[in-house]
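One structure coming up, written as structure tokens, with questions to follow.
Only one protein chain is missing; all other protein chains are in place.
Each chain gets a letter, A and B, in the order it is written, and its residues are counted from 1.
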Amino acid sequence: MITFTYEGLPLEVEPGISVAAALIKHGERVTRFTRFNSKPRGIFCGIGVCFDCLIEVDGQPNQRSCITTVKEGMVVRVQHGS
Amino acid sequence: MSQSPDAIVIGAGIIGATTALSLTNAGLRVLVLDRGSVASGTTSAGEGNILVSDKEPGAELNLALRSRDAWFELSDDIGGGFELEAKGGVVVAASNSGGLQELTAKQRAAGIDARDVTSAELWDLEPYLSRDITVGAFYPQDAQCQPMLAAARILQAVKRRGGEIITGADVQEIQSQHGVVSSLVTNKGSFSAPVVINAAGTWAGSIARSAGSDLPIAPRRGFILVSVPTPHRIFHKVYSADYVANVASGDADLQSSAVVEGTQSGTILIGASRERVGFKEGIDYSVVRILARQAIELFPFLSDVQLMRVYRGFRPYAPDHLPVIGQDSLIKGLWHNAGHEGAGIGLAPASAQLLTDTILERSSFMSAASFAPSRFLTVSS
Partner (left out) sequence: MEARYQVIVLGGGPAGLNAAKYAANSGCEVGLIDAGTRLGGQYWRHTGQEDFDQSVHHDFDQGSLLMDAVRANKRITIHSDTNIWSASIINDEVVLRTKAGAFITQRLIIATGAYDRSLPFPGWDIPGVMAAGAAQSLLKGHGVLAGKRIVVAGTGPFLLPVATGLYTHGATVVGLLEASAKYSWARNSVELLRNPSKALEGLGYLMELRKGKVAVRFRQAVIAAHAGADGLLESVTIANIDSEWKIRSTYKLSCDVAAVGWGFTADTAIASSLGLALEVDATGSVTASVNENQLAKQSNSAIQIYAAGELTGIGGSDLALVEGAIAGLSVANSTRDLKVLKKRRKKLRRFAQTLTKVYPVLPGWNSWLTGDTTICRCEEISYSDIKAAQEEFDASDARTIKLMTRCGMGLCQGRICGRAIADIMDSPTHERINSAARPILSPITLGEVAQEGLL
């Protein structure tokens, strides 16, 4: 099992799964809030095409959580706007 | 139009739209024709620049100075709605060139509000600018708009005031009798008016030829890079001083210099490249690479910003870099308002006003002589 943090909270998952899958496993669906209307968004197409599941990974915004594999010590934060 | 129009404008881009508005405000009934839809040509491929800072003293600068103010008058006239903003421009130069201060002095003498700034002031204007850039000038007059919205809103006003717009109308032939324009043949029927204005931008040469005349307007290709939306970190139009030289260059080879600005939607636009390669299809990624590199030299943070899309346009380019505003050399009643190269948006309202004044034989804010189509006639003895 490996550990990463989501909004400061440590979460444990099996290695090899995506950030989106890891969050859903822990009951979290929201990866970001949209830039104009601050609406919550999460996984939609699941395969990296729709760019809706964007999340901030290790300080980098606009990462597609559905195709980003969780790594030990990864710092994941909900993205606000762009 | 139940009656024949007083004037027909060919082209529903920014030049055609402003021309139609100017004529409409002067009391004429105007019909606008475009083979595509509103702003489907070069107007939709630009950045919306309204600049005085990049013009050398001369006729074009005078046109630009008037036009800049005319944009704000136009916005008041039609009720805005196209993101017009007096953003201000910041021109930067490599620190070892004293040329920028010479340029700003000349510009002030010609009527531009050009302010030399110290490094500290420069970095105050643009905090994310590379600290390798230490020389700059600020131009509060430089402005910005959204060109497609502008063209659309202007044409809405034209319609409200009695004009008509027909899209999807391809002008196939402009007929004349005894050297006077008589009618237009299009795929949507024939139209006639005593005044026909060629505002077809990069395709103005083709329209002129369909009338049996000619206009030496050629395409000058440009690319614009669009970043993903990011938090606002660029506050003015920022560009390097060699932009001016490139605009004026007649070289067919690639001319490129950095032009960077943010937009209201959060994206960052990066230009500017100029090449004479005809209407070449596709994207040349080596140019994209150069533009990216030049932009990063100005704003290092851009290195980590993602590129979202690239678009391409063809600027309408006359051999002497001046627009063509005036009556056709061969055919009476056929007027041209085209060839504004990369300054079409900025120069549009003043060009329209100048042309309208010329058509109606009224005095105008400047002479149109420098822009006359007759300057292309080869001298024959």
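Operating definition for what follows: a contact is a pair of C-beta atoms (placed from the backbone, for glycine too) under 8 Å apart; a residue touches a chain by one contact, two chains touch by 3 or more.
For clarity, every value in this text was computed on a predicted model and none was experimentally measured.
Considering the entire complex, the omitted chain makes contact with A, B. Residue in contact with the omitted chain (choice from B:Ile14, B:Leu225 or B:Ala241): B:Leu225. Only one of B:Leu302, B:Ile325, B:Ala338 or B:Leu354 touches the chain withheld from this view, namely B:Leu302. For chain A, the list of residues touching the undisplayed chain reads 14, 16-18, 20-22, 24-25, 29-30, 34-37, 39-52, 54, 62, 66, 69.
Counting over the whole complex, chain B has residues 37-40, 44, 148-149, 152, 156, 165, 167, 225, 227-229, 265, 270, 282-283, 285-286, 288-289, 292-293, 295-296, 302-311 touching the chain that is not drawn.
Assume only the chains that are shown with their structure count from here on.
Between chain A and chain B the centroid-to-centroid distance comes to 43 Å (mean Cα coordinates, whole Å). Looking at the complex, you find that chain A touches chain B at residues 35, 60, 62, 81-82. For chain B in complex with chain A, the residues that touch the partner chain are 228-231, 266, 304, 306.
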